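Step one of this worksheet: look at the structure below.
A single protein chain has been removed from this complex, and every other one stays in its place.
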Amino acid sequence: MSEKIGVYVCHCGTNIAGVVNVAEVSQWAKEKLGADGVIISRDYKFMCSSLGQELIQKDIKELGLTRVVVAACSPHLHEKTFRNACKGAGLNPYLCELVSIREQDSWVHTDKVAATEKAKAIISGGVLRVEHHEALEPLRVPIHPDTLVVGGGIAGIQAALEIADAGYHVYMVEREPSIGGHMAQFDKTFPTLDCSACILTPKMVDVGNHPNITLLTWSEVTKVDGYVGNFAVTIKKKARYIKEADCTGCGICQEKCPKKVVDDVFEAGMGNRKAVYVPFPQAVPKYPVIDRPNCTYFIKGTCKACEKFCPTGAIDFNQQDQDITVQVGNIILATGWDLFDVRRIPQYGYGRLANVFTNLEFERLSNAAGPTGGNIVLRDGKTVPKTVGIVHCVGSRDQNYNPYCSAICCMQSLKFAHLVHEKTGAEVYNFYIDIRTPSKGYEEFYQRLLEEGTHFVRGKVAEVSNIARTPMEEGRLVIQVEDTLIGKQRRIPVDMVILSAGLQARHDAKEVGKLFGISCSADAWYIERHPKLDPVATMTEGVLIAGCAQGPKDIPASVAQGAAAAARVLGKIQQKEISLEPVRASINSDKCSGCRICNDLCPFNAILFHEDTMVSEVNPALCQGCGTCVAACPAGAISGTGFSNEQILSQIEGLLLLNLVKPEVVPA
Amino acid sequence: MAVELSFNKEIENIMYASHGKPIKDCLQCGTCSGTCPAIEFMDNSPREIIGLIHADMKDEVLASNTYWTCASCYHCTVRCPAGIDIADMMYALKRYSMWKGKYKEGLLGPDFSEAFVKMIVNSGRSFEPILAATYLPKYSAGDIIQEGLTAAGLVLTGKMPLLPKKVKRLKNVQRMVRRIIPIGETK
Partner (left out) sequence: MKQYAYYPGCSLESLGKNYHISALAVSTGLGLELKELEDWNCCGATAYFPVDELLAYTLVSRNLAIAEKTGLEDFVAPCSACYKNAYTTNKYLKADPDLAEHINYALEEDHLQVEGRMKVRHLIEVFIEDVGLEEISKKVVNPLKGLRVAPYYGCQIVRPRKDKEDVENPQFFEQLLSVIGAQPIEYASKTRCCGGSLIITNRKAALDMVYKLLQNAVDSGANMIATTCPMCDVNVEVYQSQVNREFGTNFSIPVMYFTQLMGMAMGIEPKRIGVGASMLSLAQSTGK
């Protein structure tokens, strides 16, 4: 054996040494594995300490070690530590192998003798393996300085502004005609009762005016190619049928358009818009869109009122969808949420009983720019309710619908109670299971609502009914619930019911996630890299998530996540290139027969097929080293650096101590 | 030495084939009680009963008429956000109280159920007049007369047979029953 291998056995205090006889193991390695290249073997209390690392570095320099095996804890913890130590002494870090004799030995066995023998076998495996390691260099990939932000809600807006303000270019793609997201629909925001549009629109205007932001609304991403630092994204700009260069946003086309349509997006079905419309007056950009399926011209070929009256001739019925491709280095997905469909709970009466409203409908009612001018009235448009019931947890915390808590509905319900008090002086009942007020100022807001005389009934509403059992209930909606704090079933007559429906992932979250190569959890929220320590990154390098797309949260948290994602991206851009782990698959083109079995198996779409040479090739930047193609290749043409066949087979031989079995000499 | 099981655990064990979630998942949200059509006639609401079970307050639970007032309409079960089969739990409590012989005084349910099962073991089919013997003695005079009138009406319209029917292979059925009762809970 030409390699010079150093073996270092860690005591880890008593974690390892309490079960494994580390001195014996170290001695054994020196004696028995000498034939395999081990020239020095040491044991030490804490190898990961600076003194422990220095031991290794000293030996590398003085003894000319070419390989290092450290027998200690799991590589998850200290692989980087020891690799860096070797690097510091001038040895390629990938020539260091960490084998676990703690998690896989001392922590799981009580038989000390057997555990010691096992440790010897583990080290033997490591020694035989490390001989086949190659010096590897991390891949350096350049980072394109542009960023794509998908979703123009508050999280996306925050992210885009932070990156743009730092001097880098951002493409923002939004599928609605205007940015603003759900926050633009709200009336006031809790707990400060700031007017939502008032705090949002300045940021929207900033985005619209920013020299570093290219705003693409009424657009969707259709294709994402490439890898971190080098994404090629295809965006479909849907035809607005308005020439943006000529449109002044005067609004005459909307005035003159004869076709009214129920606006079930922005107005939550409570109001109308025209076939040519901007969703709300403060829309950014100011350009309207023509809703083709509802436009008289597109349906029948007549009308064209907008074109006739447009003072700048900005209407263009012949406009086509446009596909553009942009190059970006990083992508932030901030696609937001959909509302739980309350019709799935028939006993709450939505749709069947007129005066049952959803939370979004109520926001529009209460909003001064909404369909009733901010007046809280029943469906008849004029009656002011005298009693209002607000139902918490609709579709949330429920095994029959969504098991999770939607995080914001308690605060939202309290806010509604306040708005009803303020605007109508009505009696308000809030029906809850728990009152969740975790953030700054939230509990105080709850106390304010208590002081305002809100009736809090602890009980999840069983049903909303219009069957009157007493004269008081005639003609009213009755909320039937158990008031659990007094242990009695109560029937409370109200005039209006507001259902605080929960948040759920966008209906197409899975498909969109697939486009970008990220996954969704069972509840369809995007999965973060680590639920505690890395909430905005994903398992795909270069793609980040922010806001409610990652899970239900309030506005401050969405803003924080947008800013966090931006910071991560800015850090990457600043470094100009990133280094990727070189543990990758590579295809030996001589052995590749072009069967393409590996192409479709790759979960990261990292394998290209070259039509001209009829061989496949792995893109090292996309490859995550999972090993699927290595196992699948029928010709054995694919090898994983860091997990080659030779390395794995040698490790197995070493574990079985086959290297110590002297071959029998058979006489000739 | 046998481990003393908490009342909570005993009830869970008795919900043998119940395929709902365990009652420890209860959030005490009150949906079950808000839905229950018979709650006005119950001493404790269904939710309170679960709370009392969690608190191991066996005597209070058994003394309550709640589980004998349950009509088994399963409305609570389909609405429970924790997925608990509450109606089945009521059955489990009924069985527990029959087994221990402990229940509120004056209830007709225990005698009725016992008589019903005995009737089946004796004939294999249900026959109302036999059952009447169990509950009529507890009715008021006025109610007994009412029942008599109702019964007469039913007989006249041919809806009440005068003789009980029997299953042909009754002996087999009885042996079948004996194979279960020693295996299941003892009476």
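By letter and in written order, the chains are A and B; residue numbering begins at 1 in each of them.
Keep in mind that, in the parts below, a residue touches a chain if its C-beta (ideal position, glycine included) is under 8 Å from a C-beta of that chain, and two chains touch if they have at least 3 such contacts.
Quick caveat: nothing in here was measured; it's all calculated off a predicted structure.
Trainee: Write down which of A:140, A:223 or A:469 is the residue touching the left-out chain.
Mentor: From the options A:140, A:223 or A:469, the contact with the absent chain belongs to A:469.
Trainee: Contacts of chain A with the missing chain: which residues?
Mentor: Here the touching residues of chain A are 345-347, 465-467, 469.
Trainee: Please identify, in ascending order, the residues of chain B that touch the omitted chain?
Mentor: For chain B, the residues touching the absent chain are 14, 16-17, 19, 37-38, 40-41, 68-69, 71-75, 77-78, 85, 87, 91-92, 94-95, 98, 107-110, 112-114, 116-117, 120, 124-128, 131, 135, 143, 146, 150, 153-154, 157-161, 165, 167-169, 172-173, 175-177, 179-181, 183-185, 187.
Operating definition for what follows: only the chains that are shown with their structure count from here on.
Trainee: So the centre of each chain is just the mean of its C-alpha atoms; given that, what is the distance between chain A and chain B in Å?
Mentor: One centre to the other, that is 50 Å.
Trainee: Spell out the part of chain A that touches chain B in their complex, as residue ranges.
Mentor: 347, 393, 397-400, 433, 458-463, 480-484, 487-489
Trainee: Per the contact definition, I'd like the list of chain B residues that touch chain A in the complex.
Mentor: Residues of chain B touching chain A: 21, 27-36, 39-40, 44-45, 47-48, 78-83.
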